[in-house]
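Let me give you the structure first, and then I'll get to my questions.
The complex appears here minus one protein chain, its other protein chains still in place.
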Amino acid sequence: MQRITIDPITRLEGHGKIEIFLNEDGDVANTYFQIPELRGFERFCVGRPVEEMPLLTNRICGVCPEAHHMAAAKAADAVYHVDPPRPAKLLRELLYSAFYCTDHTTHFYALGGPDFIMGPDAPVAERNILGVIHKVGLEIGGKVIQMRKYGHTVVEMIGGRKVHPCTSIPGGLTKGITEEKRKEIESMGRWAIEFAQFSLKAFADIVLGNKQYVDLILGDIYTHKTYYIGMVDDKNLVNFYDGKVSVVAPDGSRLGKYAPSEYTDWIAEHPEPWTYLKFPYLKKIGWKGFVDGMDSGVYMATPLSRLNAADGMATPLAQAEYEKFYQTLGGKPVHQRLAIHWARLIELLYAAERWVELVTDPEITSPNYHTIPTEKPTEGIGIVEAPRGTLTHHYWTDERGVVTKVNLIVGTTNNYAPISMSIKKAAQSLIKKGNVNEGLLNMVEMAFRAYDPCFGCATHSLPGQMPLQVNIYNANGEQVRVMKQYC
Amino acid sequence: MTNANFEPVIIGFTCNWCSYRAADMAGTARMKYAPNVRLIRLMCSGRLDPTFIFKALSGGADGVLISGCHPGDCHYIDQNYKALRRFHLTRRVLIQMGMEPGRLKLLWASASEGAIFAAEINKFVEEIRQLGPLNWKIPGELTDIPTQKSQVEVPA
Amino acid sequence: MTERIGVYVCHCGTNIAGVVNVAEVSEWAGKELAQNGVVISRDYKFMCSSLGQELIQKDIQEMGLTRVVVAACSPHLHEATFRTACKNAGLNPYLCELVSIREQDSWVHTDKEAATYKAKAIISGGVARVAHHESLEPLRVPIHPDTLVVGGGIAGIQAALEIADAGFHVYLVEREPSIGGHMAQFDKTFPTLDCSACILTPKMVQVGNHPNITLLTWSEVTKVEGYVGSFAVTINKKARFVNTDLCTGCGICWEKCPKKVLDEVFEAGLGNRKAVYTPFPQAVPKYPVIDAPNCTFFIKGTCKACEKFCPPGAIDFNQKDEQITIPVGNIILATGYDLFDVKRIPQYGYGRLENVFTSLEFERLSNAAGPTSGNIVLRDGKTVPKTVAIVHCVGSRDQNYNPYCSAICCMQSLKFAHLVHERTGAEVYNFYIDIRTPSKGYEEFYNRLLEEGTNFVRGKVAEVSNVARVPAEEGKLVIQVEDTLIGRQRRIPVDMVILSAGLQSRQDSKEVAKLFGISCSADNWFIERHPKLDPVATMTDGIYIAGCVQGPKDIPASVVQGAAAAARVLGKIQQKEISLEPVRASINEEQCSGCRICNDLCPFNAILFHEDKVVSEVNPALCQGCGTCVAACPAGAISGTGFSNDQILSQITGVLLLRVNEPGFVQQ
Partner (left out) sequence: MTEKPKFAMYWAAACGGCEIAVLNIHEKILDVDANFDVVFWPVAMDAKYKDVEAMEDGSILLTLFNGGIRNSENEHIAKLLRQKSKILVAFGSCANEGCIPGLANFTQVQELVDTAFSTITTDNPDQVRPITSLEMPEGTIQIPTLLPILKTLDQVVDVDYYMPGCPPESHQIAAVIDLVIQVLQGKAELPPKGAVIGAGASTVCDDCKRTRNVKKITEFGRIQLKHADPELCLLEQGIPCNGPATRQGCGALCPSAGAQCIGCYGPAQGVIDYGARLSSAFASVIDSKEPQEIERILDGLVDPAGQFYRFNLAGSLLKASLPTVRSTVK
């Protein structure tokens, strides 16, 4: 039995560690994708005032604090049974859309993108943002930087801070925006739309234009027929901030939609003793292990899932791309994981359009951005779509609004099972006869990098990178080769 | 160690004008009390910074005594009320931190109350003895905390 | 560790050495505390002896010690001694720290081992602390030669005259129209029975004419700013409606004034005065005041009789209150006392039973210048009482009212008994708890009363009633009392009852204390700096107290305190400038962000906020060094010299040194 350890997976936010066991033939017998840490937010948030949850859970993840800030704020609203005034909701979603643009940009150009732009087997040292800049030219570097800057500027204007926003409180926000800020935000939004279109074009040129990549995408290596979930509005169109969660079966049929208050009827988590992270699955279907298909409760929650789970996009340009997407990939649902990258760019376009839509709403500058809660605080659930998947915060409080219990099902966690499956499948198809090289390893990594997993979020654990180490043992368990790669 | 032969160490913060003089008076009157308290003189109980309390507790003390002039008798008019307020809040913090509230004691003692001062110290020492050692101190270097070595080894 | 610290452990004969193993301690310190900077550790029989001090000084000079720790008695005893010793050896006195191993160790512990162990611990604390001491220089503040005296009673008068006679200017402020205080209301003074007016008036006149005294009657202090040496005091001169530059005090105005007013203050409600008046004939200053609320002109808008008849035309109805601000270097508070309100004890019947009198009423009654020209008669104004009861301790030594002894009631009651006896020949009963006659000539006076045949009944009067049970009690006031000497309840019928009311602090004493930034006891008497050794100074530099404001006392004691306070002030003035303990707080402007947490924490108003720079600042001359703001500053921008964080925190670490090194420490 040979053993390979990939530790950690790189260019994702947080931890991950893969154990690959080879059999006598040097083929993959099994893989274990382990999350080595747990932070215990569910425990140490107990005792804190509920209005602090949007500030504390921010720190679950500094990459998508906005998502936690929003989910927490919505949960805290629910705890106080208070419905924020419309302007507050508009502002929150505006902040959130701007954040989406930044986050998807970061992932596509800095984290996931390099695999495509540089090519999966490009030298390690070039497979990064700087490599992308060098290849595509400084112009794109400048644009990426500009996009991220705009996104964070809007987050700061509404959220008070660039990272870890602070303005959402039970009942709304602590501040609104002025007309001149609104104008700024609008012009940035319009630029964002252009940038999104530019990115889709780049993707079309570099990836869709490259047969090798298309085959890679369409190939079986990265395909799983699982369930998909994603939030939709009342017209069943993709929405990131509010709505019901739509659940779609591998055959594309809609299993149903659940409101935040119903999530416990739909989602359950399965523990394994070899990892700190739990495996969510569809309660109605049940946990059948790391398998796909109609009978396995394993589901995915990613940009691709959201597209699969919805009937379309709420904005015109994105809707057009949406249709092109399914035409190109042969109808709904799309099961190929690498298509997530494309779906992400479509969401980028949607977010940018939504951004402009919201900022041009006449109510956006209204001073009516907070409703003082009057009800006794009890229990509340908040759900938003984090870029990496459906994010659920559930709090219980005492009558003073002090948290007594917490449950969190975080973006990436949803995808723990499918990611594990993708890794196994990729490893099985790529590692033969104990033949391993970094290119292959990276293609294994690509299997999950597509999910843009954020195990900082997932484990609510203290993320932090660990060295990637591949130990290869022969059948006698002697170490014949050691490969170490940092991050 | 069992409480019986456990000798607590208590840090006592005294005000220069009342409680410290009460201690002096207990001395001149040769009143006997337990040798477990180490008094630290402040000009006024109002000088008491909770930092001192935490320093004492995390530095090896088993209990902390705060003493000052009786309400209304402060030599700096009403600074002992500030000590009173800090005492109440600090106690709340320490309770939340899992400490037995009995380890923090507030005692008003005038310069003439040597007997009361001595008696209260004896009482306090006994109470702490019953509570046992505090040990709010991470032994040695933090890095000495035994942890399972992770599998990722760096060859020397 | 750059400091070179010397540790000196004192045997104090056997006082310390008898319990603490001094040699062991000093040897331990020399060895174990070497890494903390201790370069020499010695023990000696009597460190405070000149030989002991020379020992330290020799080491300072020869070994170049930079810090000294003396483990001996309480710093309150010998801190000064050893600081001076260091100073004389060229070491800044504040680089010396005293560790009390006598009062706090050898004298209070019996277990030698434990005591020795404790000595080591606290010495280690002292060593750790002293390393962080800084050289300090006392603060020098110039003294303004003028003095403010508040209160024109005998204590204030005495203080004012002492200072004025010494050639320095005094402002004497009195809220009544005339100085004189309670003493002016008395007829005789115990035990010598000389006429109160006869001894007081000359002093009042002296004050009135003294070139060095600015007399401000009918005035009150409204604001006090600044600090010892340079106070700025604002005084409100209430409108007198009499131009004192023109007024001759001839008295025609009050003769002509048609309006009679019951005199609640000076005559204790027994007599009347006019709406324009001086409280009493010998009033100083001689100028009258118009009592506006009662003046017909101010009420109806007509009359002006006084104005019409005033020869120099000194009446001025348009006068307004006048605010003046004066600079002074020192302040003496002699604001006196209030009388206990006997109505609070209803069973004694005052106000209900007309022939029950208060002590003050009796003073007026017996006063030749009083409403009855000194005839002791009942309320009806003619009947001379045949039996008189004098009740001691009314409102004093009573948990329900004032727990303390009012000090003067015994002698006052004896005086009353004598006067009644002398003037009416009536039968006199004194009801007392204890007779207290501690001063010169007092006990003799008591004996004299006994000889005069006064009846002394030892017992607290339960009730004064007018309900007769036997014919003999008809139309009489009956005293119900347990005579504790014969152990029987007694009922004694009398014609007149005098309640010897106790003394209490002025009802506004709290406000006055706050105004001047000093403190009150639970009973609201002002607190002296030290009950024995510094009875007239307060915790606030430059502010002194004299007379009953500090606690109940008789005339001689008040005069003594007046003079004593004056002496203290003169001493300060003579110094031209004074040095203040350099134990002070200061704010680092860089670190202060003007959050204003500290602003309201200082009772001495030493912290001021600069709106422009948005930072707070401590006025070192006002700061008393309590350190409250240091502990409260969330930014850590305030530091306290003499009791810095470094010093205290390292002292904590120091005293815990042994604990932490204990074997078995941190064992569960």
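Should a chain be cited, it is by its letter among A, B and C, assigned in written order, with residues numbered from 1 in that chain.
One rule holds in what follows: a residue touches a chain if its C-beta (ideal position, glycine included) is under 8 Å from a C-beta of that chain, and two chains touch if they have at least 3 such contacts.
Worth saying up front: this structure is predicted, and the values here are computed from it rather than measured.
*Asks:* By the document's own contact criterion, which visible chains does the hidden chain reach in the full complex?
*Replies:* A, B, C
*Asks:* In the full complex, which of A:Lys74, A:His224, A:Lys278 or A:Lys425 touches the chain missing from this view?
*Replies:* Looking across A:Lys74, A:His224, A:Lys278 or A:Lys425, the contact with the absent chain belongs to A:Lys278.
*Asks:* Spell out, residue by residue, where the missing chain touches subunit C.
*Replies:* Answer for subunit C: residues 590-597, 599-601, 614, 628, 631-637, 645, 649, 666-668 touch the chain left out.
*Asks:* Write the list of subunit A residues that the hidden chain touches.
*Replies:* 1, 3, 10-11, 13-14, 17, 19, 21, 29-30, 32, 34-40, 42-45, 47-49, 51-52, 55-56, 58-63, 65, 76, 80, 106, 110, 124-125, 127-130, 141, 145, 148-149, 152, 156, 159-164, 166-167, 169-171, 173-175, 263-264, 267-276, 278, 280, 287, 370, 372-373, 394, 400-402, 407, 409, 454, 456, 460-469, 484-487
*Asks:* What does the interface between subunit B and the hidden chain look like in terms of residue numbers?
*Replies:* 49-51, 53-55, 57-58, 71, 78, 81-82, 84-86, 88-90, 92-93, 96-99, 134-139, 142-143, 145-152, 154-155
Convention: only the chains that are shown with their structure count from here on.
*Asks:* For subunit B and subunit C, what's the span in angstrom between their mean Cα positions?
*Replies:* About 34 Å, centre to centre.
*Asks:* What is the distance in Å between the mean C-alpha positions of subunit A and subunit B?
*Replies:* Centre separation, subunit A to subunit B: 51 Å.
*Asks:* Indicate the residues of subunit C shared as contacts by at least two other chains.
*Replies:* Not one residue in subunit C touches at least two other chains.
*Asks:* Sort out for me which residues of subunit C touch subunit B in the complex.
*Replies:* Subunit C reaches subunit B through residues 74-76, 100, 102-105, 107-111, 114-115, 117-118, 121-122, 125, 513, 517-522, 527, 539, 583, 601, 603-604, 624-628, 630-632, 640, 642-643, 645, 648-649, 651-653, 655-656, 659-660, 664-668.
*Asks:* Enumerate the contact residues on subunit B facing subunit C in the complex.
*Replies:* For subunit B paired with subunit C, touching residues are 1, 7, 9, 11, 20-21, 23-24, 26-28, 30-33, 35, 38-44, 46-49, 51-52, 55-56, 59-61, 70, 72-79, 82, 86, 118, 133, 135, 137, 139.
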